[in-house]
Structure formats: structure tokens, C-alpha cells
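Read through the structure below, which is laid out as C-alpha cells, and then see the notes.
Of the protein chains in this complex, one is absent; all others appear in place.
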Amino acid sequence: MAETTRQSYIFEHTERIRWVDLDAAGVLNNAVYLTLLEQARFAFFSELGLLEGAQFPFLLGDTHVRFLLPGGAGETVTIRTGVSRVGTKSFEMVYELESERGVLARAEATLVWVDSQLQSIPIPDAARALISPS
Amino acid sequence: MAETTRQSYIFEHTERIRWVDLDAAGVLNNAVYLTLLEQARFAFFSELGLLEGAQFPFLLGDTHVRFLLPGGAGETVTIRTGVSRVGTKSFEMVYELESERGVLARAEATLVWVDSQLQSIPIPDAARALISPS
Amino acid sequence: MAETTRQSYIFEHTERIRWVDLDAAGVLNNAVYLTLLEQARFAFFSELGLLEGAQFPFLLGDTHVRFLLPGGAGETVTIRTGVSRVGTKSFEMVYELESERGVLARAEATLVWVDSQLQSIPIPDAARALISPS
Partner (left out) sequence: MAETTRQSYIFEHTERIRWVDLDAAGVLNNAVYLTLLEQARFAFFSELGLLEGAQFPFLLGDTHVRFLLPGGAGETVTIRTGVSRVGTKSFEMVYELESERGVLARAEATLVWVDSQLQSIPIPDAARALISPS
């Protein structure tokens, strides 16, 4: 996959690392990185008006995270994200997590559109128009 | 990457999904999959005698997870794992998560060996001998 | 409140502490104790047949936890519990958490019965019969 250029990031969300997000190694636990990606999705899709209450209309199908720097308690993380590709039933996003000390991680994710029974369905046209990269 | 063959999995660990591992969508939250991989590492490297107390001698450098089935509360997940490659300063593992309903996810991870200051160092020979795939 | 006697504990559930349950102090994080109480409730009310899918018919209204020993990764915790009082719209439970090293915590909780909109309702007679201490 070609390196994601900065222009792909069209949305920015900030999240503060909690003390409990650290693990016994004293650094941001790896699983919390996925929570930070999820928070950026929650903020982005809330703004687009695509969430019903607290429900996402998609599930995570695939994700790839490259960990570059360990995060620490009290740091604020800026999560930049954008949609890089929209398919028939799924779409792809790119992410960059950065704190005051530098880039903590870069990631990609494939999200699969689902109905309320969590079954895969085609992305509705209205949603497709909203999320497609311009 | 070539498909990981079942023979690569040389260690098996079981973990029960907790109720709190479910999210507002009612399914196993995506970040918890990384926790399940971590638990398999904890069990595997404990058995190899490579943990000092609760400290891992490596950090997660890269991970790729393919989500195949949503997990549910009360399910027991079998996590199969193995080391697929050992380099100078890092090594790679493969994982398969399976519950009674089928394979929930497959994953790969690159782990970077570190000293007690979390700085990258070459994998010590004794550890290399223990983790190298035979 | 009088000290809870051992006879009050009529149900036992075991839960293994995960590595991620430890915090940066290297011990079982305090919030996870509430998760362990919740797991005991999940197991107890599953067995009683009072859960609908993954949904509890009550919310936690009040809890009091006395922390006696820090828990560690890999330890198995036995959670003993029982219902100590049943009121019109709420009931009370007692808990004891014990690992191989001794009693980690004792706790009490008041649970408030709710309908599917999470509004407080009287405990149905069938449920009352099942949970009332004999």
C-alpha cells in the first residue's frame, strides 16, 4: 500500500490518555490505540450525522496498526483520520495518532456496513455520498 | 503474506469473554481482541520463563487483525499462537482466535525486544533459542 | 452493617486476572474489582435464567468496596456472592473476592430492577422468588 499522504486526513479529534490506559509497563496499552481510533470514528460519524444514538452502522473488519512511540498518562493525542476508499459494502480509513512528543502510531482500517442485526449490507447512497473522499 | 498454516500454532490459551468486553453494539469490542492476543503472549512467555514478574521484554511494534465473527459474552475463546519469524531485534507471531461458533479473528504481530528502559535491543541468544520456530 | 457471615455466599464464580487488568502501579486496578463483581452477577443471574441475552434486568444503584490485598496478573480470583435483602424495587448483594494469597476485597451492592428503558420497576414475583435468600 502506498504511504498515506497527509492530505488524506480530513478530520481531527483529540483524546486525553487516562492513567488507567497505561499498563504495567507504564505506557499506553496497545489495545487502547484501537479505542482511540474508535473515538475518532465516533466523533467523525457523529458529525456526519450517520450514528443512530450510540450505534455505528458498520463493524470493524480489518485493521493494521504500526506503533511508533509509547504514549504516556496525561498526554493529549490528536487523531487525524479520513476515508481513503469506498467500496460496495465496505470502506477504508487511514489514521495518524500524534501527541506532543511525536507520531505515536499510524493505522488503516476496513469498516463493513451492517444492518441493525449486524449483517453486511451495501452502503446506502446517502451515506456513500457523505463519506466518499472528494 | 502467505496464508498462515495451522502448523504454525504451537501454543494454545483459553480466555473467557467478560460481559464488560461487549460494547454498546452488544458484541466483543474490537480493542479487546488485542487484549486476547496479549493474554496469549502473557501465557506463552510465562511458560517459556521469559517474563520478569509481570514485565514483557518486548513491545508491540505492528499488528494486523482480520475480524471474522463478532464474539459474545460468556463465550470461551481459544487463542492459538506461534512465532513465525525471528529477526535480530524483533520477531513475528501469528494468532487465531476461535470460539464455539467458529474463528473470530486471525492476526499477526511484530514484537520489538527492549531493555528495562523500553529501548530496542538485540534479542538475547538464550531467548532467541527458546522462541525460534523449529 | 453487621459483618457478612460466610453463610451468605451461596454462589461462587472464578475469574482470571488479565495482564491488562494491572495498572501502572503493577497491581489489579481498582475499577476492575467492580468488573469482577459484575462477572459474578453475570454468572449468577445467567444460572438463575434471569438474563435476556446479554441484558441484566437491573442497574447498579450503590456499591461499597473494601480493598484488602492488591491482586496480580495471572491470579485466579474466586468471587463468592449472595443476595442479602430483597426490597420492593431493589435488592442487595454481598461479595468476597479471594485469590490464592488471601481475601482481596469485600463488597456490598444495591441493584435496582429496571424495565427495558432502564426505568425503575418493582421486582417481578417470579424473579423475587428466585433471588430471595432462603
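What to note about this one:
A, B and C are the chain letters, set down in written order, and residue numbers restart from 1 in every chain.
Operating definition for what follows: a contact is a pair of C-beta atoms (placed from the backbone, for glycine too) under 8 Å apart; a residue touches a chain by one contact, two chains touch by 3 or more.
In this text, all values refer to a predicted model and were calculated from it rather than measured experimentally.
In the full complex, the hidden chain is touched by subunit B at residues 19-20, 22-24, 26, 29, 31, 73. Summarising the interface, subunit A meets the missing chain with residues 15-16, 18-20, 22, 26, 35, 38-39, 42, 46, 53-54, 72-74.
Where subunit C meets the omitted chain, the residues involved are 24-25, 27, 30-35, 38, 54-56, 59-67, 70, 118.
Throughout what follows, only the chains that are shown with their structure count from here on.
Fitting subunit B to subunit C on Cα positions gives a rotation angle of 180°, stated in steps of 5.
In summary, the pair subunit A and subunit C forms a contact in which both copies contribute largely the same residue numbers, shared numbers making up over half of all those used. Chain pair with the highest count of contacting C-beta pairs: A-B.
A separation of 22 Å divides the Cα centre of subunit A from that of subunit B. Separating the centre of subunit A from that of subunit C, both taken as means of CA atoms, is a distance of 34 Å.
In subunit A, the positions touching at least two other chains are 24, 31.
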